[in-house]
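Below you will find the structure I want to go over with you.
Left out: one protein chain. Kept in place: all the others.
Read from first to last, the chains carry the letters A, B, C, D and E; within each, the first residue is number 1.
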Amino acid sequence: MFLLTLLLIPVIAAILLLFVHKQATINAITIGASLLVLSIAIVILNVNAADFDEQWLPLLNSRFVLHTDGLAKLLVLLTAISFPAIFIATQKNETSQKNIFNSLLLFTQAGLLGVFLTADALAFYFFWELALIPVYFLCSIWGGEKRIAVTFKFFIYTFLGSLFMLIGIVYLYMHTADHSFAIKALLESRLTATQQNSVFALFFLAFAIKMPIFPLHTWQPDAYEQSPTSVTMVLSAVMVKMGLYGVIRWLIPLFPIAFAGHANLVITLSVIGIIYASFIAIRQDDLKRLIAYSSIAHIGLMNAALFTQKQIGAQGVLIQLFSHGINVLGLWIIADIIEQQTGTRSMKAMGGLAKKQPTLAILLVGFAFANIALPLTNAFVGEFLMFNALFQFNVWMAALAGVSVILAAIYTLNMVQKVAYGEVGDLMQKMNTPSKQAQWVLMILLAIVFITGVYPQFLFTITADTLQQMFVK
Amino acid sequence: MSTLEILFFALSAFALVSAIMVLVSKNPIHSVLWLILVFFAISGHYVLLNAQFLAIVNIIVYAGAIMVLFLFVIMLMNVKEDKEPQKKLWVKLVGVVAGGSFLLLLVALVKQTTQIEGKQVLLKDGVIGLIHPLGQVLFNDFVVPFEISSVLFLSAMVGAVIIGKK
Amino acid sequence: MPIQYYIFLCLGLFSIGMVGVLTRRNAIIVFMCIELMLNAVNLLLVAFSKMYHAIGLQTQAGSLAGIDAQIFVFFIMVVAAAEVSVGLAIIVMMYRNVHSVDINFLNRLKN
Amino acid sequence: MTILALDWGFIIEKLIMIAIIVLASLGIALYTTFGERKVAAILQDRPGPSRAGPFGLLQPLADGLKLIMKEEIIPNAANKWLFILGPGLAMTASLMTCAVIPWGSAVDVFGRHVELQIADVNIGILYVFAVVSMGVYGIMIGGWASNNKFSLMSALRAASQAISYELAMGLALIALLMTTGSLSLKTIVEQQIQGNWWNIVYQPLGFVIFFICALAECNRTPFDLPEAENELNFGYHQEYSSMKLGFYLFAEYINMIMSSAIMASMYFGGYDLPFFNEASVAPNIAALIGVGTLLIKIVLFIFLFMWIRWTIPRFRYDQLMNLGWKTMIPLALFNMLLTGAILLAKL
Amino acid sequence: MQALTNKAQAVNRKPMTFWERLYLINIIKGMLITFSHMFKKQPTIRYPEQKREFSPVFRGLHVLNRDEEGRERCTACGLCAVACPAEAITMEAAERVEGEENLYREEKYAAKYEINMLRCIFCGLCEDACPKDAIYLSETFAPANYTRKGFIYGKPDLLIPNPQTEATAFAEAKGV
Partner (left out) sequence: MNAIIVSALMGVIMMFSSWIFNNARLQKIIALFGLLFLVVANLAQSNGVYTFEIDSKGMLAYTSLGLYFNTILFVLTLIYVWINGEEIEKIGNHSADFYALFFFILCGVSVLTSFNNLLMLFIGIEILSIPLYILTGSDKKNLTSNEASLKYFLMGSFSTGILLLGITFIYGATGGFHLEPPIINPKTGLTNEHFLLSAGLILIFVAMNFKVSAAPFHFWTPDVYDGAPTVFTSFMATIVKVAGFVAYIKIFDAEAIALGFAWRLLLGFVIIATLLVGNITAVFQRSVKRMLAYSSIAQAGFMLFALYGTSSFNNEGLILYAVAYSVATIGLFAVLIKMKDYSFESFNGLAKKEPLLAFVTTVFLFSLAGIPLTAGFFAKYYMLNALLLGGAGLWLLIIAILFAAVSISYYFKLVQAMYFISGEPALGEIKKSYIHKLVLLAVIIIVLGVFPSLLINYLYY
């Protein structure tokens, strides 16, 4: 029951919001609900909550199961942190029909939590889509000029991917002994190598699109750019993690042979993606696009590390899942503050943030360091472990991927340079002090960045069981 | 060649030629008349097969009622030869080729079917074409479809009224 | 008479009807060709019926084998009559409005 | 050669009979035209044709001669083949009906046992229906081929009228067939001879419907819309002349004779002379008496036809259709249901 | 207005009763009426053989009369032409010459005497007007003709046969 409340709170709050029109109440409900979720998430971290297990579709032998393990806890925590952060940081933003906007975001949250918590393949698919559809509406209604086409592309891509996954699920379902969707049952379905290969491809397509991995990434920069920033935050902080979550939760245990067999290919693609995204990020003028491409690069690295099948790589990825979310969230919030106040995303028009708003500039620099994965920041530990694994897997790959660190440094610092330093741009003149709440949120996030950077052990502890499961064979 | 065979081939040739004339005739009225001849030929076949009831019903229903309606409608519309819409030549060619290949395919299929090899059709004899056994079977074994077909007629009637009313 | 002869004859008639449906544009003629097809089917059914009757008679005198096909033919005729009434009503309705029985009348207008 | 193995005697017998019946029908038809004029005259208080021969008895011959001698005209714009086919069809269809009518019981001629019926098919009535439905074509084709709008209109009227009333006619007959259980006219007649009553007693309503429909089928007044002079000039045979016109006229009269014969056979005992014991005379004589009886019945019916013609005015077209569809068919259905109910009750 | 007869009836607009709507009774009534005519006397007269009696006042074709000796009575006085309302009569007079006494009764006679039968209305006024009893209307009527000219009757057509020379014809013409 306890786990179910995690899903119910956002859903109930979302439905409530549909009937509320007063700005203050809207904010109160939204933030209250998300904070409630956060508190429960923190409780779960320490208490092992009992599984929620109910009959759902008796004919299909599908059960509604919510189950926590380290991976789930970690990502639930990330989600639970992200949403209040987003809501608080953006609560002053002017949005038409804010109640619906927030309501849809809360639905997304429920979907995401469901994805991370469920232990039933069919329910997993359900939540996967549930997380997507509100985003489609959010982006299409409140997005930028080209929102309709771009969001549609995004939607089609991800939906198509998920449909492939659905076939995979159906296929697996058919090969379980008693036709069940439960993960345990799926794990017991021993597929032959060829079967594994094909089903692996179906699943991986869905995850690869979500992450996204080169060459399936084309939807991402456009979508990030055109979406309203709150949504972009959700997308890049949490949603992309769905892909990696899927790889860890489904691909590795279910298709070990295929997983190993495809490692070279996937890692190559990932590395190409890393380099490619980094180079493009360097050339970007648009702040949001820059962050987007940087995100592609980071996710690519995580994916590559996962496919090395090395324990340290996996450990790194597990940490980085959380860290990257926090970092990127911070960057987005700052980018949003700037955009909200200056009305531009072009870095050319910026500059001199440090002079106008030193606090904000400091925060920006902090998150930028985390993005480059400087030591002491949270990302350092993860990236270090991941490179280690890559190095063990293939030196050349590691070397190539290593280039990305340098590139990341180039574009991130370039961004900091353009935004924070130099002459105060015309538009920058309009810059006011961001709201108290936003500043607090950023500070807390930055605090998390450094705390986990210095003391990553707590993340290791949470994910230890997952890691053990992955490599117990 | 026995009389029956001569009759069979004569009627078949007659039917086929008339059927082709239905297609070829430009004037719709001529088509109708040729079609009536086809029906007569088919009725002749029925007689040959000793399906008397069907032979006569065929004439009453098809030649007597249906074709009169056709003729009636064509005359009512006064469709003239020169007003007759024509399809393009290639469409016609494609149609002929399609029909021809359909025929060839099925004929080839039938030729290779071993199941019916040497099976003979009983001509002239047999009581099943007579009205008495037919009536018995129709009202015993086939009474349900018979009754249900009344729904068909009702709907056709309602429909004709709906469509026919101004 | 071998059953094949009947099958070939009926297939011939059926195909002629089909060609008519495909090549003619006058709705009435197309409809007539459909009737021709139905008739070909009827004849074939009767031929089959008599084939099975012959087989039935070999095993049992006075057998009524094959009679169901003739009843089927009867139903086909009857249904065809109902269909014709509706069909001609539709054709007349169309004629009233467009003064044509061309099945592609509207397409012709579009071109 | 199986062709030669046929029963030649049988064929010759039938051929002779066909010849006799056809010629007789033609003769009767010829004299029916005369009768028509005479009856019309009598009903209108005048003597009618009386010049040619005693009482004008040769008048029909003169008329026939005149028709044959007249000039053949085929209109330029007419469809020649169909123009010729039309009257031919009409005539053929009318004459074909007589094949199934039992003209009398059997006679013995030169040692042969000859049934006075061309063909005793077990679907006799259906055959009649089939042939009658063919008759419409003669009118339609002729009317259309004339390329005259009056002819065409008239042909259309004839066709729709025929179709409309054929339905009610069939339904009325079904009720009769339910009681007789046979479609063969011979059987029906024999049932009436052996039974106590003629079918008219069991099926009065059916007979009335059948009779009215027969009037319509023969295009007789009050249903002679196809020939409504005031609207359509002369009707479907407007463009016809000479013997082709004659064929149409003959066809009409032959239809009348045949429908009278059928009605007589089905409802009035056919060649059955009531209160007369056939066994008391030689079979041949009895058969001849039967033929005579039937002929008398036919003549009476024809007289009835004419009597109606000279009494009742023509219907309007919508009245005709209303009568057919809204009165006759429901009535026939009702009759059928009633018969069925009674039959069931008797079971 | 006073009705002349009592046959007029007001139009009955009552809806027909069931039996009336069946029409059958009326049809049978009508048929009985026609049937009853079968037994009525036929008024037909078979014409050339049988002829209808003329009424006593019948006025037919004109006849120019002669006296007992066969002489024409007409003296061409013109009174008949004057009296004729349809102006159908024309005549030309001539004087009797020597030797013609057996032909004409008076000194003056009609050389030409024509009646246009297409104009004549057979009123008989000419007969009334004639002082000499020369013209009177017979009991026959003008036969058909192919031309208009044929209907202009001259003296040869009108004169009654000579009782002296053609006694039988005269008697026949007189219809006695």
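Brief remarks on what is shown
The definition used in the following text is that contacts are C-beta pairs under 8 Å (C-beta built on N, C-alpha and C of every residue); 3 or more make two chains touch, one makes a residue touch a chain.
Predicted model, so just to flag it, every value in this text is computed and none were measured.
When the full complex is examined, the chain removed from view is found to touch A, B, C. Within the complete assembly, A:160 is the residue of A:28, A:50 or A:160 that touches the hidden chain. Touch with the chain that is not drawn comes from one residue among B:7, B:76 or B:110, which is B:110.
Residue B:156 is the one among B:32, B:67 or B:156 that touches the chain missing from this view.
One of C:1, C:19 or C:69 touches the chain omitted from the figure, and that residue is C:69. The missing chain lies against chain A, touching residues 56-59, 125-126, 129-130, 133, 137, 140-141, 147-148, 152, 155-156, 159-160, 163-164, 166-167, 170-171, 173-174, 198, 202. The missing chain lies against chain B, touching residues 106, 109-110, 112-116, 140-145, 148-152, 154-156, 158-159, 161-163, 165. Hidden from this view is one chain, which touches chain C at 3, 7, 14, 17, 21, 27, 30-31, 34, 37-38, 40-41, 44-45, 48, 51-52, 55, 65-66, 68-69, 71-72, 75-76, 79, 82-83, 86-87, 90-91, 93-94, 97-98, 103, 105-106.
Just so we're on the same page, only the chains that are shown with their structure count from here on.
Set against the Cα centre of chain D, the chain with the most distant centre is A.
In this view the innermost chain, defined by its CA centroid being closest to the centroid of all protein CA atoms, is C.
Per-chain Cα centroids separate chain C from chain D by 32 Å.
Note on chain placement: the centre of chain B and the centre of chain E lie 73 Å apart, centres being C-alpha means.
Here the spacing of chain A and chain D, counted between their Cα centres, is 95 Å.
Residue positions of chain B touching 2 or more other chains: 53, 57, 65, 69, 76.
Which chains touch which is summed up as B-C, B-D, D-E. Taken together, the chain E residues at the contact with chain D in this complex read 27, 30-31, 33-35, 37-38, 40-44, 46. Chain B meets chain D in the complex at residues 2-3, 29, 33, 36, 52-53, 56-57, 59-60, 63-65, 68-69, 71-72, 75-76, 78, 130-132. Taken together, the chain D residues at the contact with chain B in this complex read 2-3, 82, 121-123, 126-127, 129-130, 132-134, 136-137, 140-141, 143-144, 152, 155-156, 159-160, 162-163, 166, 183.
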